[in-house]
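Complex shown without one protein chain; remaining protein chains in place.
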């Protein structure tokens, strides 16, 4: 440093030089990235690529939450986890992979999972949240915590050859998950990757795009996918962008008179709301 | 095995269970994958995610070609390479990362690079080729070798916030790179990631999609992007699919009377054709 | 008759003979316009092949399904009362939870 006014070290200048070269990115965006913190909930098919690209890009602080352990049936799509990590905490395994790429950032593993009692505290400590979870109750819990704390939520989902991506709780007009889906689908309408299968690159593409959205949000470069839902069809390798509604004034989480608040959230029964069994609530 | 007629081991059934569950994929596609071989030319921003997802999915044989060494300025986007691999062969580093995910497949590193004298021999040994290179002469060389040997070529490219993806040399009607660009652009119209910069997730998205295209081609599942060019704009996170011409009958490489043949290719001067300096020709 | 392009995704195609795209002529008598609410009933009765409860609940789509008219959320065009004309695209998406 020294040749111009910025806080980047010589090592950072060298490491991130290919990003710094971009006129639309440059030193200012890199500084914002290094001061930002991202919470990644889920270290599976979405969370692995997402956290690797965030670490590589130089997000200052990354927290990876997952209460599961690595299984051999995860390895076809969860590319942070090696065969040697089988049986270990997914959060820890993904964090180790991130630190091997970039030891100059802080990476925390949170292997106890994402629950109503810790959700708000975890979310509030971060600039942006990645929903890389695999179940309906966690998706509502994450959205509610982000709506209450006004934290942008980059939400990805995948199954089979299909995937979806959008940003919730962004800016003054961006909807939350509950604005779009105020009533939860019945459990048998919710296939999971374990039940229905998924081809690895399908969540892979979305996970990388989630990292990109988070980078764009914290650096204020480009246009995030707020009020826009991106649909991916892996069979045809085609994408479709659709326009979705703004924030709903009557929304229970982000509306004008919310019933889901910092006080009420820890006791909210997400498994009852989604009709799920207790074991499904995890990050 | 034993419960139905297929060649997969119990370990394979377990490891790939989330793909096998997919009705449109299943055991037959997995067997085709395990018998297939994929050549990945370039172990950079495109080749890293591409090779990781191919290895994870269970492609039987993977060859990774790159004559460069890992530099610290690669780490922001080339996610197979750890800090510890700095200075090592990129091909080897990427191969090691693939083997850590899947030791049951064969992964070969080819650190001597992709050159006219070895191009055809390398291409002919594989079912499909991934163009993850970073320069114009290598892109023409790869396309010519694939045109001569009728090997499908999954071509990705990225710079800044922009990226492109298509499949060349596919089926009887699919064009080659020369069909679309018979004359090479002048060198100063060809920015490289080193010169112009690139944001990591931009080649990341395309690299994962390249793995998906290769998987679709070797398994015969879904519709590959032949005669279709996918354009990605990372600033808006938007995609556009455009229809491109079929094979050109007068094409020098894949036309009815080709002048670029197995005999003439090794002596073809790609650096002169593209007006590049010699050092640019590499994989 | 109103000519429409229908698209089902996110697993909904499994309820429609595993087919994602349909080009259909929906019977309709002018002068009033065809509404999405009427299209839903026609789609259930003529295209759906199984488990109607995973497509509709009462007179609308079941929770978790998003309806888009010409790539815009039906919430912005009047939900069940959104009007359809020849050439319109209607997309039905089931929200996904996997990762």
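As written, the chain order gives the labels A, B and C, with residue 1 at the start of each chain.
Throughout what follows, a residue touches a chain if its C-beta (ideal position, glycine included) is under 8 Å from a C-beta of that chain, and two chains touch if they have at least 3 such contacts.
All of these numbers come straight from a predicted model, not from anything done at the bench.
When the whole complex is considered, the residue among B:51, B:136 or B:271 that touches the unshown chain is B:136. Where chain B meets the missing chain, the touching residues are 42, 44-47, 132-136, 139, 156-160, 162-164, 180-186, 188-193, 196, 198, 203, 229, 231, 233, 240-245.
In this text, only the chains that are shown with their structure count from here on.
Note on chain placement: the centre of chain A and the centre of chain B lie 28 Å apart, centres being C-alpha means.
Between chain B and chain C the centroid-to-centroid distance comes to 39 Å (mean Cα coordinates, whole Å). In chain C, no position touches at least two other chains. Annotation for chain A: residues 160, 193, 196, 198, 241 touch two or more other chains.
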